[in-house]
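The complex is shown incomplete by one protein chain, all other protein chains being positioned as in the whole.
Labels A and B are assigned to the chains in the order they are written; within every chain, residues are numbered from 1.
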Amino acid sequence: MRDIKTIISKVCPSATFEEGDTLLVTVPEKEWHKFAENLKNNPELGFDVLSAVVGVDWKDSIGVIYYLTSTTHAWDMISVKVVAEDRENPMIHTVSDLWKVANFQEREVYDFYGIKFINHPDMRRFFLRNDWVGHPLRKDYDANPDLNPIRMTDEINEDDTVSYVENEKGEVKAVPGKVFGEDDYVVNIGPQHPSTHGVMRFRASIDGEMVKKVDVVSGYIHRGIEKLCEGLMYPQTLHYTDRMDYMSAHQNRHCLCMCIEKALGLEVPERALYIRTIMDELMRISSHLLSFGCTAMDLGATTAFFYGFRERERVLDIFEKTCGARMSLNYNVIGGVMADIHPDFVKDVHAFLDIMPASLKEYHKVFSGNVIAQNRLKKVGYLSKEDAINYCITGPSGRGSNWSNDCRKKHPYALYDQVEFNEVLEDGCDSFSRYMVRMREIEESCKIIAQLIDKIPEGDIRNPKTPKLIKLPAGRWYQQVEASRGTFGVYIESDGGKNPYRMHFQSPCFNLVGVMDLCCRGYMIADLITIGAALDFVIPDIDR
Amino acid sequence: MFDFGVWTSAINDFLVGLFHNPQYDWLVTLIECVIIGVLVLLTYTVLALFYILYERKLCAWFQCRLGPMRVGKWGLLQVFADMFKILIKELISLKNTDKFLFKLAPYIVITSSVTMLACLPWGRGLQIINFNIGIFFVLAVSSVGVLGILLAGWASNNKYTLIGAMRSGAQMISYEISLGLAILTIVLLAGTMNINELVLAQEDGWFIFKGHIPAIIAFLIYVVAATAETNRGPFDLPEAEHELTAGYHTEYSGIHFGFFYLAEYLNLFIVSGIASLMFLGGWMPLHIAGWEQFNAVMDYIPSIVWFVLKAFFISYIIIWFKWTFPRVRIDQMLAFEWKYLMPLSLVNIVVMAVLVAYNWHF
Partner (left out) sequence: MGVNIKSMKREDFKDNEYIDKLVEELNATGANVAVGKLDELINWGRANSLWPLCFGTSCCAIEFMCLGAARYDMARFGFEVARNSPRQADYIMVQGTIVHRMAPALRRLYEQLAEPKYVIACGACAVSGGPFVKSYCVVNGVDRILPVDVYIPGCPPRPEAMFYGLMQLQRKIKVQKFFGGANRKEKIQDFFAEHPEEKGKL
């Protein structure tokens, strides 16, 4: 780590360092954009992946923490802290020109904290209504419901946007803009639409059947989980993770538990690790089965959908016996798992593993091998590897663009360093590759489970030393796991109390939806549905 | 084989005898028209309801489900419940729509499909209109239906319906060509466009067997084109549930939507019926040369049963398509028609002409 400090000091002498969970580099706002350029383009640094953008309000100041990793260098993850100069009218230079993923991330930060990003092309609110009063995650937010009653009027002026442009003299001016031109034929898809997989809204300008531009309007299921977490104790925050990406309930909760355990320095018993790993993989299978079904359904092959759900029910049966629920499982807890596995667990999992290969063959016969399905999926929604990295498209969608980004391989957690499995990669960069990665990942997950299921050791399921009242020491932690749809990250900042000071969830689907505009341009309106299905985002995970 | 003409002429004689006077012939004709009209509408409703249940049950079985079970025995009354409900649903009138065209559209669609139904020969002597260009007339009427869909999409003043209607227009016009050419192939073979004569010509063998390979190719082309004509999967782009919510009929509610719904299913029966009369011998029983006793047994089955069963069989194939295949994209669909299907039908028709000219068919 000494090495990186010297390089950074050379590039930006005013940077200060703080050791911790990850190296924290603090740079003054004035130098931030230049420093960011260096971070990305300097061949010695090469931080080309912006993993997370976390806005934080430290009461006396307000700013953003950026988490960066590199695909070309073996650097550990670093974090960069940038503090806005003026707390009342905070402004920070955008990095959305360097890392495209920052486009939506910065809009989210603007929505939550009111931090305006200079030179950002499209500074609209992301989650909340345009007429919302205040920025809810600021510590001085007025939560009086009279300020923000349930407005039953439709939102207006959605086409207007604003950009804060800095001129040569360093003055910042608000420049109004338009999302769509006057003669664009804009089709509104959503929020209630069968193929947006929830309440997402796309506004697509089309030319005939050809999509020219897609504007993502999010926030139709924004529930303010991050703000809610700040008012709860650590064990209470756990249950929200199950309700974000409900198809990765286990992995998300695993991630939050791991983050808290890391902060506490708490060991997890071997038995719990086994159970967690198996559960994660079962969840992944169930998620990919649902994804298979929904892709088929969106393309009009309804029967394949039912076949996918048939097998998924068997996974849910296994969950139900052990966790007591089918969907919101609430199984992982800090220091272990909630309850011991059901006596039938091993038997059921074996039975499931036995039927899965034949079922996969059937899926390929019914759907993947179908000539219409292949024509619909292949060469649709092209996303190059560079774009995937730039937009931080992790998970099966990124691996469909041949970007090896599997957290289970890169930073093994739980028992992933003890099992043999392949990271599934496809180089088609199209919807079909993304789809095939998922199908092949089901096989890999089965392989992982098969290696673990007979070796579950006896012992505690929860660390008996887990404190009754969980208080994290002051500091900040960031933890990633491989959820069903990509890298899921949890950021916790603690002030030493029993509530988190700031909790941020970096969801994979948030980045996936950011790439819709890029992927859909030049394709047909029917392809928009296909691309959405193959990217496979879950809306509550985007909106949180 | 029983000739239904006996009954119909008996009814006619009875009515004529009732009035004893040639000057009341118009009254007789009127009464007959009313009877036929009522019968057609009744058949239409019953068939459509049957088809809705038929498809729902079939698709359930394809998908390892049971389908409607709890309303009546085996869910037989399910469709009646749906019908009662849809009859009393509110008809929403919308602002900013072309009210006249909006209300006209479902009637155009349903009228066109009722007229087509009226042209079908149901059995020996059981046909309403029999004129020399019968099959041509059916094709012409089927094109009127697309007008209703276009109007529905246009008058709703909604972007989804408009896209649905435009797709529908492009699709119907394209596939009508293949459909027409496939039928023309058989017309060449039979040498007539009269529906009754077409069926009678198949007394000694169905056209699909008589016409060698060209007839089989024409049959396949017909089934594909007919699937597209009825807006069914994999060509259900005008509705495209997952793209356009409900396509051209997004804004319709109550019985107006019910008309579209019924017409969709009835069109399925009609195209199957035409397929059966063009290729599978219509109401002609299955005869195998040499098997005299078998043929005699087949003759005992009434002609109407033969016709309906053949139509159901072809509908089954089309329903099977729908629930198995994904939906094609608009450009793929049009490319398939113009680049493959139509040239193939043209070649096919030439081959058939050669066959007929040299009398190489059976």
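In this text, contacts are C-beta pairs under 8 Å (C-beta built on N, C-alpha and C of every residue); 3 or more make two chains touch, one makes a residue touch a chain.
Nothing here was measured: the structure is a model prediction, and the numbers come from that model.
S.K.: Looking at B:Leu15, B:Ala60, B:Ile128 or B:Leu147, which makes contact with the chain not pictured?
M.R.: Reading the full complex, the residue touching the unseen chain is B:Ala60.
S.K.: Please identify which residue in A:Gly46, A:Pro121, A:Gly177 or A:Gly198 touches the non-displayed chain.
M.R.: In the full complex, the listed residue that touches the missing chain is A:Gly198.
S.K.: Give the residue, chosen from A:Lys10, A:Arg151, A:His364 or A:Lys455, that touches the chain omitted from the document.
M.R.: Of all options in A:Lys10, A:Arg151, A:His364 or A:Lys455, contact with the hidden chain holds for A:Arg151.
S.K.: Pick from B:Phe102, B:Trp122 or B:Phe257: which residue touches the chain that isn't shown?
M.R.: Looking across B:Phe102, B:Trp122 or B:Phe257, the contact with the absent chain belongs to B:Phe257.
S.K.: Considering the whole complex, which of A:Lys59, A:Lys139 or A:Arg326 touches the chain not shown?
M.R.: A:Arg326
S.K.: Could you pull out which residues of subunit A are in touch with the chain that's been left out?
M.R.: Interface residues of subunit A facing the absent chain: 127-129, 132, 136, 141, 143, 148, 150-155, 191-194, 198-199, 219-225, 227-228, 231, 239-240, 243, 246-247, 290, 305-306, 309-310, 312-313, 316, 326-328, 539-540.
S.K.: Give me the subunit B residues in contact with the hidden chain, please.
M.R.: Where subunit B meets the chain not shown: residues 56, 60, 63-71, 75, 77-78, 80-86, 88-92, 241, 245-246, 249-254, 257.
Convention: only the chains that are shown with their structure count from here on.
S.K.: Please compute the C-alpha centroid of subunit A, do the same for subunit B, then give the distance between them in whole Å.
M.R.: Their C-alpha centroids are separated by 50 Å.
S.K.: If you look only at subunit A, which of its residues touch subunit B in the complex?
M.R.: Spelled out, the residues of subunit A in touch with subunit B are 185, 187-188, 193-195, 209, 296-303, 306-307, 310, 366-367, 370, 372-373, 375-376, 524-527, 529.
S.K.: In the complex formed with subunit A, which residues of subunit B make contact?
M.R.: Result: residues 59, 62-65, 159-160, 163, 233-234, 236-237, 240-243, 245, 323-332 of subunit B touch subunit A.
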